[in-house]
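The complex appears here minus one protein chain, its other protein chains still in place.
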Amino acid sequence: MNVIRYMPGPEDWAHHFGAGPARLDIAPGDVVQVATEDCFGGLVRSPADLPSEVVPFEALNPVSGPFHVEGAEPGDALAVHFIDIVPSKPTAISSLFPHFGALSPTHETALLADPLPEKVWFYQLDLDRWTARFSALSSDFALELPLDPMHGTVGVAPPAGEQRLVMIPSTYGGNLDTPELRAGTTLYLPVNVDGALLALGDGHARQGEGEVTGTGLECAMHTVFTVDVIKDAAPAWPRLENATAIMSTGSIRPLEDAYRISQKDLVEWVTELLPVDQYDAYQLVSQLGTAPVANVCDPNYTFVSRFPKSVLGAGAAYGGVHARLAAVAEEYRAAHPRIW
Amino acid sequence: MNVIRYMPGPEDWAHHFGAGPARLDIAPGDVVQVATEDCFGGLVRSPADLPSEVVPFEALNPVSGPFHVEGAEPGDALAVHFIDIVPSKPTAISSLFPHFGALSPTHETALLADPLPEKVWFYQLDLDRWTARFSALSSDFALELPLDPMHGTVGVAPPAGEQRLVMIPSTYGGNLDTPELRAGTTLYLPVNVDGALLALGDGHARQGEGEVTGTGLECAMHTVFTVDVIKDAAPAWPRLENATAIMSTGSIRPLEDAYRISQKDLVEWVTELLPVDQYDAYQLVSQLGTAPVANVCDPNYTFVSRFPKSVLGAGAAYGGVHARLAAVAEEYRAAHPRIW
Amino acid sequence: MNVIRYMPGPEDWAHHFGAGPARLDIAPGDVVQVATEDCFGGLVRSPADLPSEVVPFEALNPVSGPFHVEGAEPGDALAVHFIDIVPSKPTAISSLFPHFGALSPTHETALLADPLPEKVWFYQLDLDRWTARFSALSSDFALELPLDPMHGTVGVAPPAGEQRLVMIPSTYGGNLDTPELRAGTTLYLPVNVDGALLALGDGHARQGEGEVTGTGLECAMHTVFTVDVIKDAAPAWPRLENATAIMSTGSIRPLEDAYRISQKDLVEWVTELLPVDQYDAYQLVSQLGTAPVANVCDPNYTFVSRFPKSVLGAGAAYGGVHARLAAVAEEYRAAHPRIW
Partner (left out) sequence: MNVIRYMPGPEDWAHHFGAGPARLDIAPGDVVQVATEDCFGGLVRSPADLPSEVVPFEALNPVSGPFHVEGAEPGDALAVHFIDIVPSKPTAISSLFPHFGALSPTHETALLADPLPEKVWFYQLDLDRWTARFSALSSDFALELPLDPMHGTVGVAPPAGEQRLVMIPSTYGGNLDTPELRAGTTLYLPVNVDGALLALGDGHARQGEGEVTGTGLECAMHTVFTVDVIKDAAPAWPRLENATAIMSTGSIRPLEDAYRISQKDLVEWVTELLPVDQYDAYQLVSQLGTAPVANVCDPNYTFVSRFPKSVLGAGAAYGGVHARLAAVAEEYRAAHPRIW
């Protein structure tokens, strides 16, 4: 097992998918330990630091990478399996950002009405108890929330020579902002350029479905992942798999089109995995599918559509790559009891 | 415990919310046993019966009721607690209906492209094993699905003198088509006219989130519910509560507006139940909320936004009416071991 | 020429389409002179009268009618030709209404942000100069606007027994709020019940495309119209025709679906009128069509799609009924030089 550690500093971070040179070469089967900074670039250091004042727009949401994956060629699928995602600082930060979030006028849903006020919450993290402590700004109310760490942003270089800001989710991944991107999950991304150019960041200690304010519990992470390349198997949109479900995503506006994309992709996936035609698969997705919204705040909205693996029988996605990567994860964890 | 049984025939069914006289008077605390027909009005009797041919448009989705609830006045909330929902026939039916469903051109998303073909699936129900058997139309593949019975349509008379077809979800309830409307759940509806005029139907033996084809496992039901009236507490949109969560709904197009309505209502509800202002509540919903889509096929799309009761502490919704109605349900079940 | 005058008082007004008895029987070929009140029910009498305070919700947007049209049966088209629309009072009123208008948070696009403030503008009308005088609220700036009177609301009873509030636009007409509904235009509506039950109101001395604030220059009108019935020719959605264009409408959310409905209907209409198939018609609409938005503020948004009659050659819509009704209008005007 080849374990690589990558600890980038601000000068190493990327702010686009599809721009700049690879920071590191990795190969299928490698296990990568990577540090990521929070979505504020680490610049919000106290509740008095308003993000709109201390974080320049172009410094938002830095990602670690891109990583060049050996053997990944256009048309392939890149499988990224998250072995562990652990907050690396004692606090997580959430905020109301002006003109951001689903319940405020925004630059996209442009109104003459005033935006919501900017506010910042600091959560104290307790890794032993695996909790985050919320303290109300308007009273002395406090609450312990369970941690459920994930990465908001994981993606590769876009197709057709585009270069996109990291806060956008799309066909190549990016800022999907779904709580499903937690440890134990495999993400399948289409490879658009040689080496795929994988990058990731925007860790959340947890987030709700929809990320309605526009922010989760934003925090720096120590993350461990492994990758594989599946030849000629590029999905049209990012797909996920965990122990119990396969999942398709769609990222676009309006939200019903994000739902449609993810459902259509899931129907096509189920058609591949079960001995039925697309109408039978459509019927099964309609009865067995769950559909938790991911984000309703980013430049594109993201939906996740899930189907239970329990009914797939022998039909394993991508020849069982998820199970193989989960075995690598187990092997790694056995050898690294403290994860990192 | 006053138990009332109501077994309507086709001549008793209603097809609108807000039209026609009450079929029955009930009072808070009464337990009502009611039979409902499937969304096809019972007219699809074999897989060869195409709904578009055998079911006139105006016969679709009949509801049982309306029930006049003693003491319910405009401005009140009507609490409807589902004690049990049990399929009353050995089969459930699902179909692709022309110009219906999220992945077909429809009358609302009107395209020049051809709609999907009409198809009908019959599911065999096994109440002992609590399963439904799916048989593929395109192969000999078959599958057992767990039952999770619910009502797609539950509503009261609309405000302002409107009279709406039963397949529409809106502020007064109606065709919400969420799997959350199962036994054990309390639905809170605004009362718009004296007696509320509650009606219900459109039972599903189960459905996925989004009801993407436009139909669940449609079946006739034997349903038991009880009601209460909460004075001067009409919610703006239907709310739900079960053992673990409070839930707000929004029903409108586009889907992001349904999400916004349900999230805003949930933020306001949490603001009432916790000692925090709306910004702290917004923050908590953003981190702890889940948001399973209900339907993306009906004339309005419906979103459900959930918040865990575990963090509400002593803050019980509507003075604890859900717990009181759940106790009535327990008492009923103790006295009626076979439910009906 | 049978000329009928109908001057309803508040007790005669209707507030729904599809409810209540006909106020008057009219026949094809009759010319009707009808008075309509403004959308505030005449209750805003000075700029200090805030609509949200002086106009109960259910009193908004009264319509005159319904009129029972002799011979109109379900499946027919009702042609309504506007001969003249003239403001009947010296002022028109416009307002910012809380939670209304495309650039404010609304009940449908529900945000936590505050709505825009309520404000009222009184316009002085000068029928000789055919202008309306705008006076700014924030300065002494003033401006003369040309009059272009129209009816925001014209409709018939909905299908399938529904009863809808007058501020909603849909398949049966209603609150379309398009400036195209001016004198000289014929509106084609589907007949859903015997006699059609036509009603109209919501006069605007003028409005922009989209009616972005939610109000035009709202005023009471003296209106003259004539009707005809076209057997078995019910359009799916309201259509319009004037001297130079045929027009299809669609009323729904999101706005692209309203556009799609109106464009698809226009393609189908052009397919009927030219010796080409739907793909050629689609091509011609794509190159020659204009598409002015009607309203982006009502419960459904409305789009109008226009096609120039100049290229239709001999292909006259509905057998040339517009030309015949325009001739009736000319005859009426010749006999009534002062219109009314």
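As written, the chain order gives the labels A, B and C, with residue 1 at the start of each chain.
Just so it is clear, a contact is a pair of C-beta atoms (placed from the backbone, for glycine too) under 8 Å apart; a residue touches a chain by one contact, two chains touch by 3 or more.
Keep in mind that this is a model prediction, so the values were computed, not measured.
Asks: Can you tell me which of A:151, A:164 or A:239 touches the chain that was removed from the display?
Replies: A:164
Asks: Thinking of the whole complex, not just what is shown, which of C:10, C:75 or C:208 touches the missing chain?
Replies: Answering carefully, the residue with contact to the hidden chain is C:208.
Asks: From the list C:7, C:127 or C:288, which touches the chain that is not on show?
Replies: C:288
Asks: For chain A, which residues lie in contact with the unshown chain of the complex?
Replies: 15-16, 18-19, 57-58, 108-112, 160-165, 250, 252-254, 257, 260-261, 264-265, 267, 278, 282
Asks: Which parts of chain C are in contact with the chain that was left out?
Replies: Counting only chain C, the missing chain is touched by 94, 96, 101-103, 116-117, 119, 121, 134, 136-139, 141, 143, 145, 206-217, 253-256, 259-260, 263-264, 267, 274-277, 279-280, 282-293, 296, 301, 303, 305, 311.
Asks: Kindly note down the residues of chain B that lie in touch with the hidden chain.
Replies: Counting only chain B, the missing chain is touched by 103-105, 109-116, 254.
We take it that only the chains that are shown with their structure count from here on.
Asks: Mean of the CA atoms for each chain, then the mean for all of them together: which chain is nearest?
Replies: Central by C-alpha mean position: chain B.
Asks: Quick one: compare the interface residues of chain A with those of chain C and tell me same or different, with half as the dividing line.
Replies: Same, since most residue numbers here occur in both copies.
Asks: Which chain has its C-alpha centroid farthest away from the centroid of chain B?
Replies: Max centre-to-centre separation from chain B belongs to C.
Asks: With centres defined as the mean C-alpha position, give me the chain B-chain C separation in Å.
Replies: That gives a centre separation of 36 Å.
Asks: Round to the nearest whole Å and give the separation of the Cα centres of chain A and chain B.
Replies: That gives a centre separation of 33 Å.
Asks: Any idea how many Å lie between the Cα centroids of chain A and chain C?
Replies: Once rounded, the distance between the two centres reads 49 Å.
Asks: Any chance you could list the residues of chain C touching two or more other chains?
Replies: Touching at least two other chains: 109-112, 254.
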